[in-house]
Structure formats: structure tokens, C-alpha cells
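Selected chains from the complex are presented in situ; the others are not included.
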Amino acid sequence: MGRLRNLISIQDLTREDIDLILDTSAKMESVAVKRSKELEGKIMATLFFEPSTRTRLSFESAMIRLGGSILGFADVATSSAGGKGETLADTIRTVERYADVIVIRHNLDGSARLAAEFSRIPVINAGSGSEEHPTQALLDLYSIRKLKGKIDGISISLCGDLKYGRTVHSLGMALSYYGVTVKLAAPPGLRMKPAIIDEMKKAGLRVTEVDTLEEAVKDVDVVYMTRIQKERFPDVRDYDAVQGKFRLRLQDVGMMRQDAVILHPLPRVDEIEPEVDKTPQAKYFDQVYNGVITRMALLRLILG
Amino acid sequence: MGRLRNLISIQDLTREDIDLILDTSAKMESVAVKRSKELEGKIMATLFFEPSTRTRLSFESAMIRLGGSILGFADVATSSAGGKGETLADTIRTVERYADVIVIRHNLDGSARLAAEFSRIPVINAGSGSEEHPTQALLDLYSIRKLKGKIDGISISLCGDLKYGRTVHSLGMALSYYGVTVKLAAPPGLRMKPAIIDEMKKAGLRVTEVDTLEEAVKDVDVVYMTRIQKERFPDVRDYDAVQGKFRLRLQDVGMMRQDAVILHPLPRVDEIEPEVDKTPQAKYFDQVYNGVITRMALLRLILG
């Protein structure tokens, strides 16, 4: 990555940076299977102020496959940052003395950036507030490239909660580096913020908004589903109405291209019917494994 | 184990399987002390949906002694399976991409079986609902063989909560492979389910039920105590009555054979007086160490 030592936002990366990460990921496929000792003795601190299964365990699996070690917390209640009122800056200035890289998830926007400003060791953003989840975007790009053979020229529909979902924000920004066609399909109150749409258009992407999942799944290479969170709706009846309309069912898959792929950052609740899992288009569990691969690449590029 | 890749229920194992596990355990005694690197690079995921000290740390100690690494969660609240409503099937289809073996404890009956059905990597049941705890049964058998030199031909009393205690269910089933004599001693409401007794008898075991701890401890090689859980009793006075009668005291040990041994899956609360700990019959803390040994054997047989 050369000049890059942190990964806070997709927007800090150039297209070259991203391509380097994706190329390095491809090299990691065999290392992931054979395991390696290239990061032996190195320490990754995982500071998870918000719960996570996937992202934390995925980073840990990546670090272990490279021979490195892990410390940290999965639950802020067990740390001084929880009970004793320590500031994030102080927590970072402490943990930087214990490890070689910090992986942080925090519920506040800007938290990962703040952490990087105070840290002398590299910081990787594993999800900050509702704004960013850059390693998810990288694994999404890698999944697309691996499944479709390329990113430039593909068409993709982003579906579900495009307003609060931090994964689609980061993915939207990441796609801006590539010549892709984007359809956005969200319920009325959960549309992608105009600022992000503008940025995608400014970057040369063809972006259209559609109203239904039916329109979204047709004639695209990638259908990217996201979870619609009940707690976003003041009135539960609004949620029920929306949730039903943005649920991917077996008949929707029937309308998709034969070689289209369905991705989802997971966890999935109701937004994809279990019957869909068995279709050849369903690739969201393969996508999980690509998260290990991409994070191995990042750890090699930052620590190796 | 040959054809076995998971360990979900003792009933999935043949007598030959069990003997192989016990023989392998005996070989592990020296490896446990010296430590080994035979599972270097291998990853064990520990998914504990229910709290545990012993089982989780015992598996971790076993994996470390074989040179392997660990990831997972000890607290479901820190995982997506907690807060975000992910199904167990989805959690398993995720974690199987991160690890080489899954060790799962879950509060629901059938959970470990379900996990194994969805997983492409081996699954070990570390306690499912109130039905099964097969690795506990294996370490119990190994403890008996190590302490008494054999399993066939011994006599054993199972005492305490035989209705809800998952360890005695698994142990009862495990003993069915051997020619042993079993006394069952439980308070009225906590008797062993007739189905399990029938199965033991069908397997050729001599099974009798007794009413008091006094009858239970006499003339047997092994006294297997279990915890009676207060929360099983609607009326706390019933608990108090029962608890007093099924408490192993120093005078009870006096009525035991000189060479008898007392086992307990632990944790122990009130059901064994602390004074008993110092008697030569008390072997429940040695039993703890046998858990490490047996789990090392399992990990070698599954991953090695």
C-alpha cells in the first residue's frame, strides 16, 4: 500500500490501492488453505465496542492463518472503556503499546478516524457508526471479481436499507472507482443519501433508483441484499409493510439472469428466504470466506 | 474414528469408537505434559451460547497443548447470533469458513445435531440443552478406566438430579456399552427418565433404583455425584428438603469401599461437603484434568 498505513475509509484509497489489495487477496487463496507463519510474533488488538460475530472472527481467522496472535475485547462491558469512563483516545494510547495493529468497531461515526489520529500503530476500521465498513466493501469487491471475473463493466443492484446500512455506503464509494452500472432499490424512508448518489454519478457511474425488488433483480450481474432493521421504524406496521416487499423469494431468483450472483453482508434475518440458499445464484456464504482472504491481504500489506 | 467426523451424541459411537478414544487419551497423557505442535495452524471455533468455565477452557487447553489456535465467543451477547437474530444455521455456515472444527454449547435440545447438519467442518457437542454432553461422558469413562483399571465389571451409583442433568444422560448411554452394574439414586421428582433406564437394561446393564444416598454409596466402585439445581423446584422448601438428603458428607464416605472413587462433573455447589475433598476417594478434580486429556484425543482423531 506504500503510503497507506491505516484503513479508515474506502475514500482514503486510490484505485491502485484497491487493486493491490484485491491482487494480494488472490495470492492469499492458497496461503489461507496451507496456513503460514509470516506474521509470527505479531499482535493484532481487536477492540469491539459493538457486538460482532463475522467481522471479529473473520479478522481473527485471517491473523491466525498468517501465524499471528490476538488480544482484545469482544464486549465493552469487560473493559475500562466501559465501566470506568475512559475516553477512546486514552484507550487507543494504551492499546497501541500492547499490539502491532488495532482493529476497531465502534458505534460512533468518526471513531475509527479518531483512533487512527491518536495511534502510533496502524488502525483498521471494522465498522464505525452508520457511515463506514471499508473491509466489508473490499471483500464485496473481491467477491464480485472472483465470481464475475472483473469489476469494470458489471451491473449491480443494491437493495434494502441504503440509508443506515454502513456496508452499502462503503460499497457504493468503492464501486465509484470502477465503471459499473448501479441500481438502487430501497423502501421510501431508507433511500441512499443524495450526497453518496451524487458522488457515484460524479465518478462516472450510471445510477438509477427503482422502487421494487422485482425491478432490482432483473438484468444485473450482482444483487446485493441488505438487512432492514426493525428498530429503524417508529411504527412496526411500516416495517412489516416494507419488509415483505423487500424480501428476496425463490420466484425473484427466477427472474434473475442465470449467471447473476446474490451477495449479502450478513447476518440475514428475513430479507432472503431460506429456499434461496440452495440456488446457484446464492453466494453470500462464499462471500464470508472471501472476508478471511481479503483481511489476510490487508494484514500482510500493513504488517508484513 | 474412521467414519465419524462429528461428536454429537454418545449414541452415534460404537464401543470400538469409544475404546479408540480412550486408548488415544492414554497416549495423550505424555503429550499433555510435553506439549506438541501436531495441530499447528489448525483453528478451533468455540461457540458458547451458554456460560461455561470448565468445558470451554478444557477444550482450549487441549487445543493449545496440541499447538492449535482458537477463536470464538464465550458470550452470545457479543455475537450476531445474540443481538441481530441470526439463525443457528446461518451462524454455523459462517463460522465453518473461519475454522477447522466447531465446538458448540447451546441451550436448545438438538442444537448440536442441527449445527453438524449445516456444517462442512466437524462439530463437537459441548453440551446441548438438557439432553447430551458427550465429551463429559467420555472423560467420565476415561476417569473410571484410569482410576479403576477397567470399565467392564465395575459398579457405579449415579446420584442427584438424574432427570435434567445432561451429563448423567450421556454417561448412562455410554455405560450401556460396558458390562456394568448401575444404582440410580435421585430425589422423587428428579428420577432418570424410564426411556434411558430401559435402554440401559436392554443393553444388558443391571440397573436398580435406590431412595437414599446412604444406599447409593455402599458397595460400589464409583459414586458419581451431580448438582441439584434450585431452579428446578417450584417451591424452595422442596429443594431444601431434597438437597439435605442428597448431600455427600464425610460420614457417607466412611460407608464407601476403601478403594471407591467419587466423581462429579462440576461445578459443585452444596452436594459434596468440602471436608470430603481431602479423602482419598475424592477424585473430581483429577477428573477435570482427564477432560483435557480426552479432548486432546478427540481433537487428534478429528483434526490430526
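Think of it as A and B in the order they're written, each chain with its own count starting at 1.
Rule of thumb we're sticking to: a residue touches a chain if its C-beta (ideal position, glycine included) is under 8 Å from a C-beta of that chain, and two chains touch if they have at least 3 such contacts.
As the structure is a prediction and not an experimental result, all values here were calculated from the model.
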> So 2 chains are in place, but how many copies does the full assembly in this file really have?
Replying inline: 3
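The working rule: only the chains that are shown with their structure count from here on.
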> Which residues of chain B touch chain A in the complex?
Replying inline: 40-41, 43, 45, 69, 71-73, 75, 77-86, 89-91, 93-95, 97-99
> Taking the complex as given, what residues does chain A use to touch chain B?
Replying inline: 35, 48, 51-54, 57-58, 60-61, 64-65, 67, 70, 74-75, 227, 266-269, 274, 285, 288-289, 291-292
